[in-house]
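Yeah, one chain of the complex is gone here, protein chain that is, but the others are all in their spots.
A, B and C label the chains in the order they appear, each numbered from 1.
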Amino acid sequence: MTTEERNEQGTVADDGLLRGRFTGGVHPALDRINRSFEVDQRLWREDIEGSRAHARMLGAVGVLETAAVERILAGLADVAAEFAAGTFVDLPEDEDIHMAVERRLTELVGEDGKRLHTGRSRNDQVATDLRLYLRGCARRLAAGVRVVQARLVALAERDGHLVMPFYTHLQRAQPVALGHVLLGYIEMLERDRADLHTDGDECPLGAGAGTGTTFPIDRRMTASALGFARPTRNSLESVSSRRDAARLVSAMACTATTLSRLGADLVLWCSREFGFARLGDAVSTGSSIMPQKRNPDGAELLRAKATVVTGALMRLFEMQRALPIGYSKDLQEDKPAVFEAEDALAQMLEVADAMLGDIDFDGERMRAAVSDPSGYMLATEAADWLVRRGVSFREAHEAVGGLVSAAEERGVALEDLPLDVFVSLHPAFDATVFEALSIDAALDTRTSIGGTSRTNVDSELRRWREVLDSL
Amino acid sequence: MTTEERNEQGTVADDGLLRGRFTGGVHPALDRINRSFEVDQRLWREDIEGSRAHARMLGAVGVLETAAVERILAGLADVAAEFAAGTFVDLPEDEDIHMAVERRLTELVGEDGKRLHTGRSRNDQVATDLRLYLRGCARRLAAGVRVVQARLVALAERDGHLVMPFYTHLQRAQPVALGHVLLGYIEMLERDRADLHTDGDECPLGAGAGTGTTFPIDRRMTASALGFARPTRNSLESVSSRRDAARLVSAMACTATTLSRLGADLVLWCSREFGFARLGDAVSTGSSIMPQKRNPDGAELLRAKATVVTGALMRLFEMQRALPIGYSKDLQEDKPAVFEAEDALAQMLEVADAMLGDIDFDGERMRAAVSDPSGYMLATEAADWLVRRGVSFREAHEAVGGLVSAAEERGVALEDLPLDVFVSLHPAFDATVFEALSIDAALDTRTSIGGTSRTNVDSELRRWREVLDSL
Amino acid sequence: MTTEERNEQGTVADDGLLRGRFTGGVHPALDRINRSFEVDQRLWREDIEGSRAHARMLGAVGVLETAAVERILAGLADVAAEFAAGTFVDLPEDEDIHMAVERRLTELVGEDGKRLHTGRSRNDQVATDLRLYLRGCARRLAAGVRVVQARLVALAERDGHLVMPFYTHLQRAQPVALGHVLLGYIEMLERDRADLHTDGDECPLGAGAGTGTTFPIDRRMTASALGFARPTRNSLESVSSRRDAARLVSAMACTATTLSRLGADLVLWCSREFGFARLGDAVSTGSSIMPQKRNPDGAELLRAKATVVTGALMRLFEMQRALPIGYSKDLQEDKPAVFEAEDALAQMLEVADAMLGDIDFDGERMRAAVSDPSGYMLATEAADWLVRRGVSFREAHEAVGGLVSAAEERGVALEDLPLDVFVSLHPAFDATVFEALSIDAALDTRTSIGGTSRTNVDSELRRWREVLDSL
Partner (left out) sequence: MTTEERNEQGTVADDGLLRGRFTGGVHPALDRINRSFEVDQRLWREDIEGSRAHARMLGAVGVLETAAVERILAGLADVAAEFAAGTFVDLPEDEDIHMAVERRLTELVGEDGKRLHTGRSRNDQVATDLRLYLRGCARRLAAGVRVVQARLVALAERDGHLVMPFYTHLQRAQPVALGHVLLGYIEMLERDRADLHTDGDECPLGAGAGTGTTFPIDRRMTASALGFARPTRNSLESVSSRRDAARLVSAMACTATTLSRLGADLVLWCSREFGFARLGDAVSTGSSIMPQKRNPDGAELLRAKATVVTGALMRLFEMQRALPIGYSKDLQEDKPAVFEAEDALAQMLEVADAMLGDIDFDGERMRAAVSDPSGYMLATEAADWLVRRGVSFREAHEAVGGLVSAAEERGVALEDLPLDVFVSLHPAFDATVFEALSIDAALDTRTSIGGTSRTNVDSELRRWREVLDSL
């Protein structure tokens, strides 16, 4: 390309920090795809925190004089204040957050700013920033999960004794307490919450470009200052891998999956066909042409937004796949994926909390769904009754299959069949079977650990209340 | 939730168009996850184009008077001008681009604005907007591919006769002309370009919420006005499916995959180890600590950004999977995915063009890689020579395997082995075999269709020059 | 590794066709991951078809004598017969289907078998095999889609006039004919079917390893013999790309997505809560402990199996991403992905057909869901009525929002509100509004193209019957 051609295309003027050896500016197309400041400025807190620790350490080991360190720290505080106040002005040559902070620092404190990058590289710097960010991100999301769990506990404390069908294959299966269903979600979220942390207790700062540095840096000092247990053990691994990001986003995908399932249940429960629940006005939306509509958009988006998180996870794995060890620019694509996943999940947690905080259950419709004679939801009880009389489970299962057919033919519930039909299908039946054929019996005799009895529900809710209060 | 609690949480004040039946505003968490204006305002052109066609049609069939249509069209022109000028001001209740345009139109033209939404719904409106958008998006991206193809043709016209290794398994395999390699990419991109179109020649407008409308609308008229061949045949299908988006993004993923491969080749070619090519300063980047570095960031991002496109594709499929027919809010997640894929691919096309326009090849290093005695790149020629003497291919293959071992042992090229070694490995060998053992012969005897001979390269380049000029 | 160590690990004895230059066998771990015969033997028909065309062509251009060609063709016929009969015995050194066929051919016909591989490579051979396979695969799947479409037409002909709710957000929205819903699926499947084809009208055979060949082969002849329009134009592109596979699997993903949605609807419709449909015994499953269960496993698997297809698509794209041009072994992973996607989709089509062929609809429950007073499904009709009286749509929408609130408060349907409530909410209302507030009117006045009126349904079904019969 001739200079004239390049000028025509209008390369970005660039008297930046990195291009001293090159003639001319950067091609605008490269600049557009390469410049990450718009995305990674979100790391400003972590970047400045890392620079602070680095500067102090350089002072401690004698690479910088104490006065220089002080000037740098003061300058960094000013840069941080600008970001916090939203007054930071980025320049075209601020390729990323690291260059932007250093450039501004140098404007503010002069020559000392140019000395900060001693004994480090953007490669270890961004790895450190990211790890710090992931730590905070995990903490924020875990707190959001806790809020939803607490909301579920409160809801279950209020309405947990209501009875509804438990479904398998979306077919009514057995009676269950609403509180037991909500506790199911609390348990799932607990697993999710436990995973929302980073394994990264090792600090990459000081790995340099990837081979370490010739300066006598004290990596234990920076690691400790930034809250890590110790420095990473291998400089190459430190700059090459984004596994921490993939692991955390994989944990986010678990949480998002749980919320997507809650969303699916809310959509069903709020349908006229189920009619179990009604979302409040503030968490419902209307239709542009159907004045009667009350749409559970939030619940639908719980289902759909989970794909944003799994999509981000896919990108994080694929972006790293088959990259040779060492830093490659491909790794820059980590941050948009992490941020997208975090934003989607944070929105999901908020809206789940909002919906669960403004929902009414219709206990009558729920119980009616259980007692609907055509549902035969007590069939398991009849089979279990036989088994308790010494009949083998398979024989009991088959006999009750016959009972259901008989009841279906007559259009009645099992418990409305006359005893002689019972006996004709299995001679062990007697009149006490009707005692087992009650919703409340079905529910409250399930008292083994994890069963749906209302005493279980109550004791689990007490336990959760304590657990969550103690967090 | 009590009113006090809700107020504490600060619901969004909303005197919008859709919530007449609800009391109070929308919960901020729902608003955040639900409101799509920030994303879908990108559809303003298409939304207004659709509204224009709809208004004219309502006039033609007598639902609106001519004067009202005129006022609406004038108002829409004003709204469009505001968007074009960047002066459009959205309000909190502008849930999406459709409501924003209608709200502003009503502010500008009064009562008539409230009549525009007759005989349509946001469901058919957004389906129409999206289809119009995809049409333009496909056109823009296909044009971008053509630019890269033309750049490759120009490069091949300049340097196409240079010889380099063809690789399989990243092992040197046979000599090939650089022009032939570049033509390989041109062909791949041609398949990609041919796929960058939408199948959507049917217009969804008039499908209403999903069952049609009771107004006597003329769907052929709006379809034709918007450049479609005909209206869709089923109103439910019209509003339920986002397959067009998935299909186009799948085509984008093909293009992105091709570019990712070009990126991988550029990274290799620009490495010191290959040393085949050097990117110009304007399309290279430097290092924050290593002053000697000349990094091909653009090429690396061609590899990495392809994951953005495949990630978006995954989201589009998964978002639709297992949704019952009809409109569900989940479908709103289509637009971020499409836009993200488009932006990534557009950047990739631009940077590919920029790099290919500022690259120098090192013909000497390329030829040296072919003639490196330890590469044995002419082994196939020796085998083929035997086959032409009537030896079976498998026998020839085995004999030449022996030749390679012999040459390896002596540390020489095949053509530097004495004839008696040849003969000892197969009696059919005679001195004329050395004629076949030349790079130029290997290259230029591959004249069957698609072969790498330089005459083939030249004629293909002439053909492509014509094809691309005619677009 | 010493020889002893290697022996300990027990390398596979290998006197195969490719290892002449190497000493010792292949490491069993490499053999396990590398050998693809178990998977790609599924290509035996295509591989032999390609070899036939290649042999005939080699005869026509004089590379092989006629008698040799005849012997090869006879031998290939025998190999094909062995595969067809299930009597083909593969050996450990049969690395893939290509080597297996050639090895067995040589056993059967002797020396001539070793001559078949003249002027071709496994690289162009597998590309040709795959393209032939994809063509057949697309045809088979498209035929399967047609079967499901015909089944839907038959079902709609039988029950298409039944009335049911149309849903948006899984909320009842407007009345719709069951036939219209089924036609929605027929339309979606038509788009899917139209995409189930390969673009590959170019034949890769003759591209050799990737640079063509020095033999005077006639690529037009083989292309034509194998049913392609012409040979590929660039040998490198021919062996490097698996885009055809990705494109076809992307089309499969569209079909799978449509079927997953049908599955979701069937699961809902068969739930006791909806109660619209009942699957026959032969397409229902039972429970291991609940004797009353009738589970729609097939419909659930329509939802779940779609992830197999999208997963395969992801693999096809990612496997190719960032591969340099030329053949890399990575491409071998194409076939498991294609076969897995095909098998999943074929099973899905079969089970969808089976379920739709053994389903009963409950017209009474469906109509009851529409006429349920609490559903307000005629609200749009009231709004449209006002608009036809000259009221603006937004004003009408708001007034009817008020009507719904009034009806909700009294617990009645819209049409059961007294006229004065109507008038109090909008003065334009008069008694004729009650004529519009009927299910049948709502349905049958939607007569514009694509609307749900039963006359539309009938004419569309007639059209589809003709279209499908003509295929």
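The rule we apply is simple: a contact is a pair of C-beta atoms (placed from the backbone, for glycine too) under 8 Å apart; a residue touches a chain by one contact, two chains touch by 3 or more.
Quantities reported herein were computed from a predicted structural model and do not represent experimental measurements.
**Q** Which is it among A:Gln41, A:Ser374, A:Ser424 or A:Thr445 that touches the chain not included here?
**A** Of all options in A:Gln41, A:Ser374, A:Ser424 or A:Thr445, contact with the hidden chain holds for A:Thr445.
**Q** Would you indicate which residue among B:Thr214, B:Asn295, B:Gln347 or B:Ser453 is in contact with the undisplayed chain?
**A** Selected residue, touching the omitted chain: B:Asn295.
**Q** Per the definition of touch given earlier, which of B:Leu170, B:Ala194, B:Ala229 or B:Leu419 contacts the omitted chain?
**A** Here the residue in touch with the unshown chain is B:Leu170.
**Q** One chain isn't shown here. Among C:Thr285, C:Ser374 or C:Ser405, which residue touches it?
**A** Counting the whole complex, the residue in contact with the absent chain is C:Thr285.
**Q** Could you tell which one of A:Asp265, A:Asp281, A:Glu350 or A:Glu415 touches the chain left off the display?
**A** Going through A:Asp265, A:Asp281, A:Glu350 or A:Glu415 one by one, A:Asp265 is the residue touching the chain not shown.
**Q** Applying the definition given at the start, please give the residues of subunit C touching the unseen chain.
**A** Residues touching the hidden chain, for subunit C, are 1, 5-6, 9, 11, 17-27, 29-30, 32-34, 98-99, 117, 120-122, 208-209, 280-292, 294-295, 297-298, 300-301, 303-305, 307-308, 310-312, 314-315, 318-319, 328-333, 336-337, 347-348, 350-351, 353-355, 357-358.
**Q** For subunit B, enumerate the residues touching the unshown chain of the complex.
**A** Answer for subunit B: residues 167-174, 267-268, 270-274, 286-297, 300, 314, 318, 321-322, 369, 372, 374-377, 379-380, 382-383, 393, 397-398, 400-401, 403-404 touch the chain left out.
**Q** For subunit A, which residues touch the unseen chain?
**A** 17, 20-21, 106, 111-112, 114-118, 123, 166-170, 173-176, 180-181, 183-188, 191-192, 194-195, 199, 206-220, 231-241, 243, 246-247, 250, 253-254, 257-258, 260-265, 268, 303, 306-307, 310, 313-314, 317-318, 320-329, 380-381, 384, 387-388, 392-395, 397-398, 401-402, 404-405, 442, 445-453, 456, 460
The criterion applied here is as follows: only the chains that are shown with their structure count from here on.
**Q** Please tell me the distance, in whole Å, between the geometric centres of subunit A and subunit B computed from their C-alpha atoms.
**A** Each chain's C-alpha centroid was found; their separation is 30 Å.
**Q** How many Å are there between the centre of subunit B and the centre of subunit C, using C-alpha atoms for each centre?
**A** Spacing between the chain centres: roughly 23 Å.
**Q** Scan subunit A for residues touching two or more other chains and write them down.
**A** 286-292, 295, 297, 300, 314, 318
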